[in-house]
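All protein chains of the complex are present and in place, except for one that has been dropped.
Letters A and B mark the chains in the order given here, with residues in each chain numbered from 1 onward.
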Amino acid sequence: MAKHHVTTTVNREPVELLCDPSATLLDVLRDELGLIGSKEGCGTGDCGACSVLMDGRLVCACLVLAAEATGHEITTIEGIAEGNTLHTLQQQFLEDAALQCGICTPGFIVAAKALLDRNPDPTETEVRFWLAGNLCRCTGYDKIIRAVMNAAAKMREEAVHG
Amino acid sequence: MGNEQEALNLVNEQVEYKWVGTRPIRPDGADKVTGRATFGADIDLPGMLTGVVIRSPHAHARIISIDTSAAAALPGVLGIVTGADLPELPNEVAAGGEAPINFRYVSENAIARDKVLYDGHAVAAVAATSVEIAHEAASLIKVNYEVLPHVINVLDAMADDAPVLHEGLITKGVEPAPTKASNIAGKTEFAMGDIEKGFAESEVIIERSYTTEAVHQGYIEPHAVVASVAADGMVNIWCSSQGQFMIREFCAKLLGMDIGRIRVTPAEIGGGFGGKTTVYLEPLAVVLAQKSGRPVRMVMSRGEVMRATGPTSGTHVHIKLGAKRDGTFVAGEMVLKYQAGAYPGSPAFLGGMTGFSCYELPNAKATCWDVVSNRPKCAAYRAPGAPMASFGVESAIDELAQTLGMDPLELRLKNAAKEGTATIYGPKFLQIGYVETLLAAKAHPHWSAPLGPNQGRGIACGFWFNIGGPSSASVHVNEDGSVSVVTGNPDIGGSRASMAIMAAEVLGMELSKVKPLIGDTGQIAYSFLTGGSRVTFATGMAVCDAAKDVVRQLRTRAAKMWKVTAEDVEWRDGSAFCTKVEEGKDRAPLTLAAIAHAAARTGGPISGNVSINAAGAGPGFGTHICDVEVDPETGATRVIRYTAIQDVGRAIHPSYVEGQLQGGAVQGIGWALNEEYVYDANGRLQNTGFLDYRMPVASDLPMIDTVLVEVPNPGHPYGVRGVGEVPIVPPLGAVANAVSHAVGLRLTSLPISPPKLLAAIDGAKAAG
Partner (left out) sequence: MNAVEYAKPQSIDDAIRCLTNAPAGARVLAGGTDLLVQLRAGVVRPPLIVDLKGITELRRIESTAEGFRVGAAVAGAELSEHAEFSRQWPGITEAFNLIGSTQIQGRATLGGNLCNGSPAADSVPALIAAGVRCIVVGPSGSREMAVEDVVTAPGKTVLTTGEFVSQFLIPARAAHSGDAYLRFIPRTEMDIAVASAGVCLTLNAAGVCTAARVSLGAVAPRALLVAACADALIGSTLDDAALAKLAAAASAACAPINDKRGTIEFRTKVAGVLARRAATIAAQRARGN
């Protein structure tokens, strides 16, 4: 079976690879590109552990064919920090203890970033509904929601004061 | 949003600690928020093959034959395993895991022998050079089944004419023993006092049956393992598990290997809650690695997790509670019937031991039935067996309160277990904090907040023993005075942070210079698995002991450097102080770093290594308050406020203790409202994914408020009590009681899904 040629950008870097036409974006991120931060929790788009941004839009990588990535910009959890400087969201998750086992954390951080990119001042309800597609079994969501709201406040502050 | 709840926490002693009770950033945090942390499915080895499992589509069938020839001939297929490749084990119970284990059952569950006993039961596995080839090979394996009649539910499985799963299964614990095999694996009884007399003396009796459905632990990370077997037979396993030593032991037993041949490295674990305290893929991966001579990775799909890994039991619970008119409990009886799944071993007996344990109950009896049926073999789920029995007891108490016109909290206070209260399973409680949690609930603003239309409030309590057990720890002083703390327990909820905190506290040093590590089975001495709410308690105790030994050594080294004796050296705030004053001798304090630098001269590396069998684990109690709002036209239920109060001994890292209360409470909410296993008429699981196995999502819930009541456990250096399991025990009762009050009807069947609730509401309306 002929491999499919994909030319895309992942975390601001150009990427070229060959893959099965039926391979998902999640498959190639993990197995071809070694970007193991996006996780497979269900494979059916119901848990959000594979959340990535595609041209800034929040999607499940398990529901995107790798072939569809050509010509688009993909951002994964590995692209959220600036080098070794954590994004405010990542730092806030740590300060607010918003993770226990950590398997859902990459998905939540990517999803939360997508929210705050669009809506820098969400209400608790808006945050909960935006993140409804990200399952967490350890935390009961409480500290995650607080971390996102606290990060949003800090980011608004940073935007004003630089 | 601040942590206003901190102000509500009750600390029983005013002790000043440097690190204990603070909220530092966890040491493994950076890796976890950047996606660098390595979980089981993230491990990649050169030459690694992919292993795939072939599973039964039938709930109950005899395996007539398995033809692997077409699969074996497929290029790229390098190994195939069937039940015939694993040794036969004796049918007996041995110590292991969290409770006594029959390893024959574990082995047969991992891969079927002559019968398949549930939809999803593993029949064979194949390893190939790519995922595609592995799946193609799997489809080429031909299994010839003789389909048999099946049985799914516990009451059906107990019936005389039920299809029998195990031809030799004779009910244990029944005198005289039955002559015919059945699905009733065993009966266990606990009793104290005289319940006949107790009920005769009771002025009010509540008697009711309750049911719960099978629910899954729901960890987001599917099981994952990489196994590699070298030419000399040495086995290396990397996997997601709750205990690398348990994996090693179980694989050794199932494969007939020496334990010393196997080395297990725990990957980061993406949730377990008890479900990863056994083996499924691991022995199969080892056999495939052996046969192929290559590393083999096996990862379950979500569907496989749901079909073939242990949920906990669905149950039938019968409660009879007798009391005086003033609310004093006199007698309590429970009959528990729990689904074990395909092999014996449900936690029914644990339900019997825990259900009444929050209360002074002079006359009590628990009869616990363990029943097999064509479902996956159940596995431990956070306080196994307790939530279901507690649901029944707490619902009955709520109904008793209504009948007597008493406040449900006051009724519980009146009968609360205290120091000296006898338990149905034997011991008397030492110092416990149950009453404190009730008083905290009474004082909490939630308890007196007003309710609106269609809203109801429920309160319920719960108990779990918590365990100690064997743990090891090594505390190494590095040459620059930094410290490594090595333990053998996978970090499931933030325990690394607590290990570092405790070591730093004992050593009196900067927390940032203490690095906790989790060793593989070759790097640290034996530790019992992460479970039973034991790690902060038992492994923490080992860390404290090892750190104390290091302090002793540091004092000895300082003494050498000063040419005094160890008695003249005090350790304080991370430095040695010489208490002997001598003319002309300048003895400025020696820091840990200074002593470490000089270690080679004073006797060599400084390291404390401890293995203990921790005793003195304190039991935990929780009181939860839940408010719900019900839409009476649709039966939709929303939790609008929730408060979880628990006696936690001492919170080493309060954020992670709060996290345990919140996570357990939400699992309980899901169990009460929406989660259940649904089978069709053919015994096939209908909801194999997160779409239709409905766990709570972020928008379903409010904030989960917590109150940490600290009644320190005298059995631990810092007063730690296990906290992880108690929080899942009260929510079933709390939610059910809340809904019952919201709609004015007693709900006795979980989950309280909308169709059920609406039918109950409409039924009551019709009845007038």
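By our rule, contacts are C-beta pairs under 8 Å (C-beta built on N, C-alpha and C of every residue); 3 or more make two chains touch, one makes a residue touch a chain.
A quick note: this is a predicted structure, and the numbers were derived from the prediction, not measured.
Asks: Please work out which displayed chains the absent chain touches and list them by label.
Replies: A, B
Asks: Touching the absent chain in the whole complex: find that residue among B:431, B:523, B:699 or B:749.
Replies: B:699
Asks: Write the list of chain A residues that the hidden chain touches.
Replies: Residues in contact with the chain left out: 1-2, 4, 20-22, 24, 43-46, 48, 51, 54, 57-60, 62-65, 67-68, 111, 114-115, 129-134.
Asks: Taking the full complex into account, what residues of chain B touch the chain not shown?
Replies: Spelled out for chain B, the touching residues are 132, 135-136, 633-636, 638, 673-674, 678, 686-687, 690-692, 694, 696-697, 699-700, 753-755, 758-759, 762.
Keep this in mind: only the chains that are shown with their structure count from here on.
Asks: Under the definition above, what is the set of chain A residues touching chain B in their complex?
Replies: Result: residues 20, 30, 34-44, 46-47, 49, 76-78, 80-81, 86, 90, 93-97, 99-106, 109, 124-125, 127-129, 131-146, 149-150 of chain A touch chain B.
Asks: Quick check on the complex: what are the chain B residues that touch chain A?
Replies: Touch residues, chain B against chain A: 1, 23, 25-26, 28-30, 32-39, 41-42, 44, 132, 217-222, 268-273, 299, 301-302, 492-494, 653, 655-656, 658-659, 662-667, 689-691, 695-699, 701, 703-704.
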